[in-house]
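A single protein chain has been omitted from the complex, and every remaining protein chain is retained in its original position.
Chain lettering (A and B) follows the sequence in which the chains are written, and residue indices restart at 1 in each chain.
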Amino acid sequence: MEILLIIVSAIFVNNIVLAQFLGICPYLGVSNKLSTASGMSLAVCFVITLSTLVTYLLNKYLLLHFHLEFLQTIAFILVIAALVQMVEIVLKKVSPSLYQALGIFLPLITTNCAVLGVAINVVTKEFTFGLPSHMLGLGEAVLYAFATSLGYGLAMVLFAGLREHLALCNVPKAFKGVPIALITVGILAMAFMGFSGIA
Amino acid sequence: MAVKSNLVNMAVCLLVTCLVCSAILAGVYAVTAAPIAETNAKLLRASIGAVLPEGGELSDAQSLTVGGQPSEYYTLSEDGSVKAYAVKSTVVGFGGPLTLMVGLTPEGVVYNTSVLSHQETPGLGAKCNTDEKFMAQWKGFDTAQKILKVKKDGGDVDAITASTITSRAYATAIQNALDAIKGVASDAVSGASVKPENTEDPSDE
Partner (left out) sequence: MSKWQLITKGLVKDNPTFVLLLGMCPTLATTTSAINGLSMGLATLFVLVLSNMAISAIAPVVPDKVHIPVYIVVIATFVTLLQFLMQAYTPDIYATLGLFIPLIVVNCIVLGRAEAFANKHGVLDSALDGLGVGLGFTLSLTVLGLVRELLGSLSAFGWKIPGTGDGMLAFVMAPGAFLCLGYLMVLFNKFIAKK
């Protein structure tokens, strides 16, 4: 039951893009086509889950243990940057086909604030999920990160689908491009507001 | 611009940057740690001061369980008798944890409340921190005569418009604080269950 709540809450209620405003730059940047959007979503999903796992352990066993909390931001961003590089190298060797699909998105992910945002949130914020508030355990943290990145994918794919149709519409000149996209996201966010209060 | 890279200068450069930056941060951290602790202590004192009557002597933080969660409370005493308690109470609100500081007299009358942290919706539930009518009703709320539930649930609490869940959580937080402090107060009166922490078990001897 609790697992279900974490998933529903992370995907729909607190959707990372539409409610928490994280990862907007790539969200607007690569959502022109459905295929690139789904590629980016996959890569983000991969990196968020993996980096949350690593930063969680790093925070618990290194930073907190040695009272180095003040290095949190710096340590997390370095870990994420290194991790992205490593994923890139490993993918290239192990699965060239997957590398082909995700490769071009990976370098962009280091500066995707969704990754750092989730990593910091997980170790500093108390969550409830209908239970008394608590810090997340390792299992919960990874599950939360994974569900959050699924939410990112959902918002991304939905939006890319809408944008492909929008591209064919005749909108006023001043609205062309990003403005009409932002207004569309606004309406999408309104729809997602309907989920609030479920979990 | 940049120097041509080779393995040695890359490694040295990264190492030096990280060392210098960590050293700077450690230094700044050491310098700002005291002001940060002082600011936090000041905020805590202000929130306790806001929910308790003036005068008397405030105790240090004491731990107790509020609503099934470990929390803390402070005792305000004057001339050896307890005047009021300030209890930290956390419940699940609409958007996440809602933490209150609740000031209570030993008779179960709410002196005042203040919000320590919340994640409620701006403009709706977040009004629990700003809505004058909602906040004023807690001053002198006598739990012996009034029921700590929103009117919709048959109680005497005026909910914030369109934010019943937040209002309900707020009332629950106060109720939890009240229940927790009742245990403390009865212990203090009877003295029966007040045990020094290092009581030795005779069987261990």
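Details
The rule is simple: a residue touches a chain if its C-beta (ideal position, glycine included) is under 8 Å from a C-beta of that chain, and two chains touch if they have at least 3 such contacts.
Since we're looking at a predicted model, the values are computed, not measured.
From the set B:Ile24, B:Ala61 or B:Ala136, the residue in touch with the chain omitted from the display is B:Ile24, counting the whole complex. Although one chain is hidden here, its contacts on chain B can still be listed: residues 1-6, 9-10, 13-14, 17-18, 21, 24-25, 28-29, 32, 35-36, 38-40, 43, 117, 121-124. Although one chain is not displayed, chain A still touches it through residues 18-25, 28, 70-74, 77-78, 81, 110-113, 115-117, 120-121, 125, 173-175, 178-183, 185-187, 189-190, 192-193.
Just so it is clear, only the chains that are shown with their structure count from here on.
Here the CA centre of chain A is 31 Å from the CA centre of chain B.
Touching chain B in their complex are the following residues of chain A: 70-71, 74, 78, 126-128, 130-133, 196-197. Put simply, chain B touches chain A in their complex at residues 18, 21-22, 25-26, 29, 67-69, 90, 92, 94-97, 121, 165.
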